[in-house]
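Pasting in a structure now, in structure tokens, and then I'll have a few things to ask.
As you look at this complex, bear in mind that one protein chain is not there, while each of the others sits in place.
Lettered A and B in written order, each chain numbered from 1.
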Amino acid sequence: MTALISGLVLPLLAALAAIALPARARLPVALLGVGLTLAASIWLAISVWTNGAITVSLGGWQPPIGIALRADGLGAALGVMTALVMAAVALAARHEMEPLVAGPRTSFGFWPLMLLLWAALNAVFVSRDLFNLYVGLELITLTAVALVAISGKAEAIAAALRYLLFALAGSLLYLAGVVLSYAAHGTLDISLLAARTAVPGDALALGLMTAGLLVKTALFPFHVWLPPAHSAAPAPASAMLSALVPKASLLILLRLWFEAMPELATPVALFTLAGLGALAVIWGGVLALLQARLKLIVAYSTVAQLGYIFLVFPLAGGDGAAQPWAAGAWTGAMFQMLGHGLAKAAMFLAAGIYIAAVGSDRLSDVRGLARALPMTGFAFALASITLLGLPPSAGFTAKYLLMTGAFASGQWAWAFVLVGGGLLAAAYLYRPLTAIFAREIAVTPRPIPWGWQAVPLVLAMLSVALGLLSSVPFDFLQIGRPDQAAEGL
Amino acid sequence: MSTIYSGSLAPFAVLLWPLLIGLVPIVPRWRANALRLLPFAPLPALGFAMAGAPGSVVIPDLMLGVQLGSGPDTSLLLGMTALVWTVAGFYAALFMARGSAAGVFASFWCLTLAGNLGVFLAADIITFYIAFAAVSLAAWLMVVHDRTKDALAAGRVYIALAVLGEAALLSGLMIGAAAAEDLQISTVRAAFADAPLGSLGVGLLIAGFGIKAGMVPLHLWLPLAHPAAPVAGSAVLSGAIVKAGLIGMVLLVPEETGWRSVLIVLGLLGAFGAAIWGLSQRNPKAVLAYSTVSQMGLLLVLAGAGSQGVAYAALHHGIAKAALFLCVGMMMLAASPAQRRAVLGLAGLVALSVAGLPLTGGALAKLAGKQGLSEMLALAVTLSSVTTTLVLGWFLIRLAQIPAKPQQISHWGGAFVAIVGLGVLALVLPWVLWSGIVDLPRDYVWRPPNMLEGLWPVLVGLGALAVIRRVKLPEYPPGDVLHLIGNHKLRPVFQLPVGKQGVQYRKRATLRLLLMFKIAERWLLHWPVAGSTLMGVALAVTAMVWIAS
Partner (left out) sequence: MTTTLPVLLLLPSLVPAAVTFFLPQDSHALRNILQLGGAVLKLGLIVWMLVAVATGATYEAEFPLAPGLVILLRIDALALLFISLSATLWLLTTIYAIAYFGTKAELSRFFGFFSLCVAATTGLALSGSLISFFIFFELLTLSTWPLVAHKQDKPSLAAARVYFTYALPGSAALLWAIIWLESATGPVLFTEPPDLSGLDPAALRAIFALFIIGVGVKAGLVPLHGWLPAAMAAPAPVSALLHAVAVVKAGAFGVVRIVYDVFGAENMTALGVGVPLAIVASVTIVWGSVRALQQDEIKKRLAFSTVSQVSYIVLGAALASPLAMIGGLVHLVHQGLMKITLFFCAGIYDERAGIKRINGLNGMGKRMPWTSACFSLGAMGMIGLPPLAGFVSKFYLGLGAIEAGAPWVLAVLLASTLLNAAYFLPLLYRLWFLPCAANTKCDERAPGLVLPAVVTATATMGVGLLAASPISPLGWATLIVTQGYGP
């Protein structure tokens, strides 16, 4: 319980302290906050592992009067992943967000925003209350928009504004759905909603909430805000934006469909969601193929990678009872969330290093950088393996579990998406990789400290290790797993 | 640990010895003089054969289990082969140019020799096949040794047919071995009768052996290669190497098969056709080569008819033909008229023996061979003496046309003695071996009808020769059928042109398709589009879920 609460409170406190304390103390305080929150997240995960899902009723009030927080396997796992990414971002930002490098304003704004974002993410991971989730989501959106705009460049401001407008539209739809639902059932708690007596209005509520969340998750065709925003932000910010932010709204979407209103799922709706996911895989892949800048490629790749996760809607469960090994489609999607988070953060941080080294992330400028910055090149390559879904990475585990689900449930056409997406990823990652590993160096890079270079490498290795040692995470994700994950919708 | 070998190592040593000598030229300093060792390479084999080819050996770990040993037929031919190679080696040692090319020649000579001996010693098909491949392929070098244009062209035809023959042979052996589930030659032979595809297998074997044995129409290479090779090479090619194909037929083609009659027909075709075609040749070696095709045809008839005297007849032909080829060499080296007369005399004597003049070795060979043949075939064999006399007479005429060498060459006499020895053996050895091998009383030879049977064809042949001398014979280059086909040289296959048009176009089309995505992406960015999609999705999801409730 303490772990759960401290995961929420510690980053908030650190954020406040970072604003309040003088500039000299800002970095140490922020790093201390990062360290403590990381410890809290891991602690939470350990206690979930040993005790099972942890439920906390704030102030001792039970829902519907009070608000319940619950850390299940998925929430805690996402918490740990977030903590790892955040820690890495902090280590990279130590260099990148130095006042001398990034300017005093950016440097001042970055740390509180980052910690605030973290607190909001943790809140979403453990919340069981639709409105609570809304608040978390809004906080995420606002900090994220601020992070996009933080550099103050015209291009960044434009991207941030577009992001803001999309996100607000999404928030409004979501909120409208929440209100409808509350009006009908008098509760916002997910577990209670699951036990409600259905009314016709539920369909509209779910529709509105879903659409709103889709915008925030940047699912095709609402992904258009994402690439400009993510590529305009400073690299550490992009890492958070791409690796973590969409996961929050996606998690809410999953909780809504799998836990709150599972009985509303119809085959055609599931098909549509997965179909949009499939389109996202293709669309994101093709557009990534057409980009000339590293960060844009990586950003479009996020669009594609998020698409896979939506396949969980029709595939979850599969023919689960008869074939226990096929029950993993849901877990597969979760592996994708975790693995993609780690790998994508690694990629953006690597891109950040390149930008710091040669001042640009154009493919023509990063040519041959692997020679000067081998660890970074290696990190990018390792992260690519996860995105390609090649063994033994987390991406492979995800793809394997989803594909098994697809075949086991007889919906093998979705396997085309998984396989085709992997090939498309190979195609769009091939260019940056060959550029980075080219023989001749296009621009002589500025030296980069080893400590910084190691950061994305560690993240990328973690994304591979997640697949290599997938048996413990697999079991962990089963803790507090909704029944519908195994049985299907 | 299993035993390394069982039996007597003698047959193995006989094979190993020439291989070891073949390694000598690897040392550069010994290379130039390696030719001198050639006469010694077949000596152990000669001794082994003269001792009656005692002993056999099984070496289970070598290859797929090497088994060596020889029967009555094979030991005869083994001895003949060793003898021919010894004399030819002696000739080569004396007269062939020394130098680095000589080293290579010596190596290949020894390899070919080992293969040639191996064919007669092998008791399992793998060893047999290896030996056969060695003798076929390594002999290629003898053909091309002189590197003249003709030699190279002949070499191309030779190697192509040799490889083809190897492939056919291997396939045939595989069919037999698969049916026999064993590698012993006798078992494999027996298995063909009931084997699925047994007939095809035998056909393949006949093709494979036929190429080597100069069976019409697979003899194409022979009249090209034998004249092109150096004299010593021609001698072993025509005398000994072609017998590898013959022994294959004898050892592996089973008796009860329709293929036997094919053998007989093709044999007859060769026996007569090649002899007559030989008259169109001017080069004495080419004439001799056609005579070889003809004689081999005769031997194939005997083999096909299952005659007991095949090996015996082959022994005679091998020695005699080698002697004749060596005579050509001696003639080319002869300077004085006395030398030329001596050579012509020897050649004439040997030629008469080949033609089957009574009381010569050749007559004995024919008598032994005819034994057990049907009337018709026996008559055909008798008749073939006419054409043989004709073509060999023509050979002698052409031999006499070889211009004299301006000056004396050393060692001519010594070499000639050796060749005389060989020629005499051709005449005498059948006598010596008669009682041991041929199942006929010795006085069978002396019986008048038999004497007459040998005599009249020779006389007819000589008469025909006298007639032919007056007409101008047509002249064709060697390689009959090849010319009819019209393609003398096997052209190398060149790289086919690869179409490259279209690649560019396809690339552009792909690019255009990809760009459409970019345009669509920009379109999605417009607020009206984005807004209405958003509402659309919200309502769509609602509608879809509605269906459920």
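What we mean here is this: a residue touches a chain if its C-beta (ideal position, glycine included) is under 8 Å from a C-beta of that chain, and two chains touch if they have at least 3 such contacts.
What you are looking at is a predicted structure, and each value in this text was computed from that prediction instead of being measured.
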{"item": "Neighbouring shown chains of the undisplayed chain, as defined at the top", "value": "A, B"}
{"item": "Candidates A:Thr331, A:Thr386, A:Ser463 or A:Gln484 - the one touching the absent chain", "value": "A:Thr331"}
{"item": "Listed residues B:Met174, B:Val265 or B:Ile468, member touching the removed chain", "value": "B:Met174"}
{"item": "Contact residue for the chain not shown (choose from B:Asp73, B:Glu166 or B:Glu453)", "value": "B:Glu166"}
{"item": "Which residue of B:Ala10, B:Leu200 or B:Leu359 touches the chain not shown here", "value": "B:Leu200"}
{"item": "Residues from chain A at the interface with the omitted partner, ascending", "value": "323-328, 331, 335, 378, 385, 388, 390-392, 396-397, 399-401, 403-404, 406-408, 412, 415, 419-420, 422-423, 426, 430, 434, 437-439, 467-471, 473-474"}
{"item": "Residues in chain B touching the chain absent from view", "value": "2, 60-65, 100, 104, 126, 129-130, 133, 137, 144, 147, 159, 163-164, 166-168, 170-171, 174-175, 177-179, 196-197, 200, 492-496"}
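FYI, only the chains that are shown with their structure count from here on.
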{"item": "Separation of chain A from chain B, taking each centre as the mean of its C-alpha atoms, in whole Å", "value": "77"}
{"item": "Chain A contact footprint on chain B (complex, rising order)", "value": "514-515, 517-518, 521, 524-525, 527, 530-531, 533-535, 537-549"}
{"item": "Residues of chain A touching chain B in the complex", "value": "162, 165-166, 169-170, 173, 198, 200, 202-204, 206-208, 210-212, 214-215, 221-222, 224, 263-266, 268-269, 272-273, 276, 283, 286-287, 289-290"}
